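Some chains omitted; the rest stay in position.
The letters A, B, C and D name the chains in turn, as written, and every chain counts its residues from 1.
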């Protein structure tokens, strides 16, 4: 299979997907996502015991999140459940075999949520993680926030979202984003060593374990009325001035000037 | 207090709000709702033990639901949690004292949901109840559907929503919409007799009972991911062809011609 | 075994407990409850496939609910989970075999909740059902209200609690309190006919079915913060003027004069 | 398409599936189910606005539930989520358009659960409904019991399961199994009249309404530990003596002799 935005390979029960679209800083554009789905579908039919998700080359940016050009300008919910990035996250979570993210650069926005949707994350000292909707005035989803809460203390989740600042590799290890942190030269070897271990375990047991953990971590239930209230607050944000200003400023490469809270 | 769309009165610990806007068939227009909120606020400060909600005069239509002119044409969620009608329902549900609906005509659309938000419903043989979003192509809210499910068998709830046809008074009694059904000449006397009974009971105990029952009936919890999936389905409806056609046909006083399901 | 407040018998896999304390109108006094627990424990060790709960003699009152003399005067939660009546309800719900209530008189207060805790209820035309905390100014429990909601439309549950008026036998059948209504002379025969049917079915399957339905009907979950808010509202009632007045008036055999809602 | 166990037709946006396997009393055998799935898949791709599920000919038995020959003899969970009948129920629930069951005979066992999985049920005076696991010593599923609880008072659900006796048409209407009851000659006309009404409504709105009501009625959440406890109770039943005896007696066409509860 010839892909344009990713590369794939498969050996010894281990599959690999490599981001390969550095001109767009490996952003989760619709084109790249389409190729990802294709690759996941192909691997899903093979005897794949574990999947490694990585960048083909070590670069400054591992993946830049949403392609902001593809977000609606305003007055539309920018993150409906059928947003391509949200659907990609669901596919990763639903992939039968475990997925290991191997991170050797900075991760931005929804790509950090992608890391939360992988089963395991390995990083080197250049890996950083930022979740940036507060810079764009973009109201994030409750399910996405929940992905972060399944890994980190609540106050750290809030710090990440409220400041939108990146978390460095050492702290990422300490707070629970990274499973392991290695020096750059060792990351690949250590990642595939873990992949081989997983591949030697029972794929039938592991597949159910993954599904169980997923269901349990999703299980933060709310009443419809509470949820509809939160959706209404989100609506006021994406219909409001901050989101318009945030997107505009981003595209004009300037700092946004946000208005007053509602 | 002088109201234009409603009338109010208070006697013997019993308050009454009467719809009085028959030219608009007592539709839940923003103007009428504003007066309702004012009346509820005033009564909330008085020693009111029970509130009766009724039409000032017996008419063919008791209340016509949303003023369709006030619904967004399309491409907007027509029923966000801060929609004036939704907010009115919440105020009725949160009103400290029990609310009895006294129904002597046909009830349409969101006004039927209003009946579900009252604590008790009394009717005469001219009372009918229809919930009509399927006629407009309008995606209803999960919390609203839940109001119906707290009273009726699931298959009857579905029949009401899927056919959008009115339920007559006898069946309304049998399936749990009406607490009691009386002949027209007795309805008022019987309603106020029940109101006097409630007014003679402990207002402190009743206020907590109402709050408890409300919380319990709201308690149909869902995971955020499930809810966001449903919201996304709703979005596809209000962005889609049926809603546009439904509203247009309504305003042009013709039958809608709906397209294919998505 | 010699009991003072109840009688028991066992035949053909069917056990029977008969209330036998008519001087106290079969009130759920601590003494009667203690004997009930003893009987349930004994039957629990026997090969009992179904239990019938009835009054020994047909009387005006089937059971009068709490012995009001045993309720705390005020400033104590009158219905903690370890209140003897609440514990009795739990024992009935947890009893391994199905429990059929055979009702041939009026049922009052917590005894109506006892009916809700039986698996099936059969009645004659003298059976009536009232839930009366609003007459005493007594804040009821959320779990108790939930027992009613598992059977009846929400608006009917509210009518029962808010008016505290008895529901007659015909309406009890229609709204879901009674499974069957028979003329007085047939009630006993019909009840034991159903008991024999149940006794002929698989006791292993029925025991699990009962446990499953119980768990499912309890499953109206709330957040701790919501629950603590409701408990605090309840506390304000039992620390307040209505509860003191309600109990006093009851004991002085006069109508209570309740104050204003808080 | 040529089917052997069912017949299908489609006209005016209304699809129909007819059971056509009366030698097996329209039991939900794996072969019949396979054809049902095929038909549902075909109709799912057409512009179908409503589906009617019926028996091709009016017979004594409308559908007999599981083909008992296909149940595991014992020591296996007889009702795992991937049991063909359970999967069929899920397909009906997930079918995009509303499904109306048109019932003109007796319904047994899992076929009664099938009725609960249809959106609306119409019947004539020969329709009866029995849920019979207690006759087989078969432990039913919690999700199946929940289907019944979404329609009927808890005590009636328990009566149905604990006695395993059929419910007649009149009572089925009264307790919420049937939406409407018609004399035999009118049932078909009335059913298709309702189908035409639904077909005239917005299919986009109706499809979401159905999904919402489904999610809400499934929302009876339990902790994993509670659920695993119930599963363990179920296991003791299908590993136990009653289930073995129940199946054997059924196949030997004699009454079972059940042992003692565990």
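One rule holds for everything that comes next: contacts are C-beta pairs under 8 Å (C-beta built on N, C-alpha and C of every residue); 3 or more make two chains touch, one makes a residue touch a chain.
Computed from a predicted structure; not experimentally measured.
In this structure file the homo-oligomer totals 6 copies of one chain sequence, with 4 depicted.
Definition applied: only the chains that are shown with their structure count from here on.
Rotating subunit B by 120 degrees superposes its CA atoms on those of subunit C, with the angle stated to the nearest 5.
As for how the two copies subunit B and subunit D face one another, under half of their interface residue numbers coincide.
The distance from the centre of subunit B to the centre of subunit D, with each centre set as the mean of the Cα atoms, comes to 33 Å. Centroids of subunit A and subunit D (each the mean of its C-alpha atoms) stand 42 Å apart. Chain centres here are Cα averages; for subunit A and subunit C they lie 53 Å apart. For subunit C, residues that reach two or more other chains under the stated contact definition are 152, 174, 221. Pairwise, the chains that touch each other are A-B, A-D, B-C, B-D, C-D.
Taken together, the subunit A residues at the contact with subunit B in this complex read 77, 80-82, 141-143, 146, 218-225, 227-229, 231-232, 235-236.
For subunit C in complex with subunit B, the residues that touch the partner chain are 133-140, 142, 145-146, 149, 152-159, 161-165, 174-175, 220-222, 226, 230, 233-234, 236-237, 240-243, 246, 255-256, 258-262. Note for the complex: subunit B touches subunit C at residues 47, 49, 96-98, 118-121, 150-152, 174, 176-177, 179, 194, 197-198, 200-213, 215-217, 219, 221.
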